[in-house]
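Please read through the structure below; I'll follow up with questions.
Only one protein chain is missing from this complex, and each of the others stays in its spot.
Right after this comes subunit A.
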Amino acid sequence: MARLIRPRRALSTNPLKSSAPLGAAMAYLGIEGAVPLLHGAQGCTAFAMVHMVRHFREAIPLQTTAMNEVSTILGGADQIEEAIANLKKKAAPKFIGIASTALTETSGDDIAGDLQDIRARRPDFDDVRLVYASTPDFEGALEDGWAKAVTAIVDALVPQAEPCRREVEQHQVNILPAAYLTPAEVEEIARLVRAFGLTPIMLPDLSTSLDGHLAEDWSGRSLGGTPLDIIPTMARSKATFAIGESMAEAATLLGDRGHMPVRVFPALTGLTAVDAFVSALMGLAGVTDAPAAIKRERARLQDAMLDAHFHTGGLRYAIAAEPDLAYALSTALESMGAEAVCCVTTSAANPIIDLIPADEATVGDLGDLEAGARAGGATLLIAHAHGRHVAAALGLPLLRAGFPINDRLGAQDACRVGYRGTRAFLFEVANAVLAQSHQPRPEAFGAAPISPEFEHDGPQIVPH
């Protein structure tokens, strides 16, 4: 399927990717009572925070170790310790998720070692869970930072179960959603799991922290997320499901901790993909039938596929997204007869790129999207909000997907997973096509226009 292309050039024009520490911070925000802490200069945090504030339209409690040139040379351990102490004083977080940046990784800080020392010397930090992930900006993108943070959370907070005396919660299942899944999508996945009488534990859970709700008080921490005391019990779940290939490593680690089966669902968009997930849920629940509501949702998706295929069949589109999201949307569209004439993605780390239904997948920027869409004759663009420049340049509609979506409201409510979400996605694509109203003209077919002598002399009627 897709051949991975890495353009040999020095310049990135209109970057597609957001940085890995930002992804880690976003994952940390899906934990109860959390404050993410970026270990770097204060600008690293300010930019990431502005990015998230604009996307979610929420206050984002993100903090920095405020490295300066002296602490960069001498090592940042003291800065981390001081930051934790200050955070405890001011926001009393239950969880501090630390992520490194290009600055501290280039200077070579041994943050894991520093943290160990800090814990040993500061017993007053015992009441806050400290988790650290190494996420230099120069390696990978948002998706990778998110995945590394979740792996770090599992590593730090889920205990190793004893293989022989393992207690299993028969109805409990771990779900590790990838970075691209919106709060509404996380909620939809949880709803599907519950429909089969199973209890999902979502890690992380943005559906309760960044879903956009009006709280009764100001906390200075995440407004919801996976409850901290539930995370250790994930070792007793019956199975671990990763949603998105980027979560495979975290899922494998979690499976090892609890000696439980692990399955990676690379996507939950498209009938086949959702069917696979539902079959797995049925197997886990030990049932051979599905609830009526789910059956009805599937039948409605089938109906939507019939209605939408007139508009998706033969559709040529260009997509720029992180690997997991690009895979999810493009496979769903491929199954509806659409063709990805250009695929640009952010990080070569995810093996799912090989399976993206396009000739090539370029690790590139929005400049590549513009060139590829133009060359391939695309009529629809799929990208995050910055794709609007390409859309304007090419005069094409833009379907906004990914991060950031800072020029529209409701990014957290977009749901393109499950039977219902797929149905909504197909309508979204078909409507984008339908919105380009096209008036046929004789010239377009090579016919001569009608002779002016036949035209009435009066005022022209405005075409509608």
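Definition applied: a residue touches a chain if its C-beta (ideal position, glycine included) is under 8 Å from a C-beta of that chain, and two chains touch if they have at least 3 such contacts; residues count from 1.
Keep in mind that, in the parts below, contacts and distances are computed from a predicted model.
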Checklist line | Undisplayed chain, where the name is taken from the UniProt record, one of "ABC transporter permease", "Nitrogenase iron-molybdenum cofactor biosynthesis protein NifE", "Succinate dehydrogenase cytochrome b556 subunit" or "histidine kinase" | finding: "Nitrogenase iron-molybdenum cofactor biosynthesis protein NifE"
Next item on the list: Write down which of A:A2, A:I31, A:M49 or A:L426 is the residue touching the left-out chain.
Entry: A:M49
Note to self: Going by the contact rule already stated, which one of A:H386, A:R400 or A:R420 would touch the omitted chain in the full complex?
What the structure shows: A:H386
Item checked: Residue ranges of subunit A at the interface with the undisplayed chain -> 9-15, 17-19, 21-22, 35, 37, 40-51, 53-54, 57-59, 61-69, 72, 79-80, 82-87, 89-92, 101-103, 106-107, 136-139, 141, 214-215, 217-218, 220, 365, 386, 389, 406
